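For this view, one protein chain was removed and the others were kept in their places.
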Amino acid sequence: MKAIITVFEGFGSTLQLLVQAASHLGSLPRQRARFIEQCYLIGYTTLPIVAILSFFIGSVLALQAGYSMQNFGAKQFIGSLVGLSMARELGPVMVAILLAGRVGSAITAELASMKVYQEVDALVTMNIPPARILVLPRLAAVLVMVPVLAIIADLVGWFGGAIVAKNVAFISIEPEAYFSVLRRYMKFQDVLNGLIKAETFGFVVVLVCCNIGLNTRGGPREIGAAVTRAVVASLILILVLDYFVTKALM
Amino acid sequence: MPALPPSPAVTTRESPAAGVRLENLSKRFGSHVVLQDITLTIEPGEIFVLMGPSGSGKSVLLKHLVGLEAPTSGRAWINGHDATAESTRALVRMAMVFQAGALFNSLTVYDNLALFLREHRLGSEADIRTKVRHALQILSLAGTAAKFPSELSGGMKKRVAIARALVMEPQLMLYDEPTSELDPVMSATITEIIASLKDEYHVTTVVVSHDRDLALNIADRVGILMDSRLIFLGTPAELRQPQDERVARFLYPQIDLAHPRYKQLET
Partner (left out) sequence: MNQLHQTARVGLFFLLGLALTWVTFETLSGGKLFRPEGYALVAGFESLKELKEGDEVRMAGVKIGVIEKTRLAGRRAEAVLRIDAGTKIASDATASIIMAGLIGTNYVGLDLGSATAAPLAPGSEIRTKVTPDINAIMTELSALGQKLEGALGTFGTSVNGDGKNPGLFQKLDQMVTTNSVRIDATMANLQAITGKLNRGEGTLGKLINDPTLHDELVAAVGEIQSTATQAKSFVADAQGILAQVKSGKGALGALVYDEAAAQDLKAAVANLRAVSDKLAKGEGTLGKLLHDDTLFTSAQSTLRKADRALDGMGDSGPISAVGIVATSLF
């Protein structure tokens, strides 16, 4: 019972935070420096891990597909299988999960420590709403950076698949054939679909992590607990949202 | 009283000092009663010093004035506006020196001081620099502008927190133990600053302090919080000859090594 109330409180305060942040949208041009800094942290520094992971996910996808399809002669469709899975599902979900683990946790830790050490209180007495300078730049940055990460994840994953398809003996599909099948069975719509999903996930992850951070109470020990809570909540939300967003976009 | 030389830090302020009124204010944390039925009026331009034993709820009371805590019952008014309303902070400029400093750890000392002015677009970057440098100079912090809070000593942090509040040129200034952690000379300096700010700019000041010298020297009135109630409210003169025995024991404790207090507690 108490847990359910906590969950609803979380939803409520998250929405409230979103509304507050949105009400300060006009201040965004003046916060250019903060926005750029957050873009750097959320996008640029997350790129290497996204690239590495999507490369291997694409490779494994091709390997598994090749292994299971070789028995009934459908392995020439690996290109479209890797292409579609990466673009529509794995790319966006993977980017979101990495964001939750890498960026979301850092955001929660930072905001929670600001809360615990009364920095947030200081902002409030200065009549500087935390939603304006702490939340808004992050939300804006994630909206701008996530599509970039997602498209890179897609492309790197495709190339990972292509490399495996060519070099693994029992698959042996030339990149030209791989990409021709990928092109034939994919539309840009599929990629766009994935970008919208990634955008949704990324936005929700950052918003939720900000909210949990700002609502931390107590001492330093609570900072760690808040980070754990934020990451777990993010992961659950990503997968639950995944179902609904996928359904909505069909 | 001697006035500080005219400083660029305050020349722009025209708004009058703020008055504070607490009406039957009570605060509980769960079942733990911290404040009980506090009624108090602080006049604009007054220096009010709040004293009391550790854990008696002084910091909690200050937080009620800036709306960081909401009363369980009763009200707090600032210039006639409800202190818990967010709009009040936009109407009345308030600054608070937190007991633990509450400096922005990710910003340099300079940026800590400049943040308020920048966010509210109070002057050009050049104006801001003049004001910040002036405030740092007053508090002997000139060399620390580029440092981060983690690189400062406890006393320096406190002074940066005071400087940050000064730069805001507030109508209501709240200090939570400004002179603890400071050496006697620096304590005296801070006390002088508090007094002259009031004199010169007519700012309303609430100081939470255990510093008897400070209270007796600069306070217009003193309040003593004990057992969640305001047990004393009067002038420093009245405080020198306390009628209430609890006040006398709190202000002028006897150090009796033959019968230490902690041993009396055991019996």
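Each chain gets a letter, A and B, in the order it is written, and its residues are counted from 1.
Going forward, contacts are C-beta pairs under 8 Å (C-beta built on N, C-alpha and C of every residue); 3 or more make two chains touch, one makes a residue touch a chain.
Note that this is a predicted model, so its numbers are computed, not measured.
Participant: In the complete complex, the chain left out here touches which of the visible ones?
Facilitator: If we consider the entire complex, the absent chain touches A.
Participant: Return the single residue from A:Val7, A:Ile36 or A:Ile52 that touches the missing chain.
Facilitator: Residue touching the chain left out of view: A:Ile36.
Participant: Quick one: say which of A:Phe8, A:Tyr44, A:Tyr67 or A:Phe244 touches the chain that got left out.
Facilitator: Spelled out, the listed residue whose C-beta touches the missing chain is A:Tyr44.
Participant: Could you pull out which residues of chain A are in touch with the chain that's been left out?
Facilitator: 33, 36-37, 39-40, 43-44, 47, 72-74, 144-145, 147-149, 151-152, 154-155, 183-184, 186-188, 190-191, 195
Everything that follows uses one rule, which is that only the chains that are shown with their structure count from here on.
Participant: Whole-Å distance, chain A centre to chain B centre, using C-alpha means?
Facilitator: Taking the mean C-alpha position of each chain, the two centres sit 44 Å apart.
Participant: What residues on chain B touch chain A, complex-wise?
Facilitator: 63, 66-68, 89-90, 93-96, 98, 100, 102-106, 115-116, 119-121, 168
Participant: Please name which positions on chain A make contact with chain B in the complex.
Facilitator: Residue positions touching the partner: 30, 110, 113-114, 117-119, 121-122, 124-128, 133.
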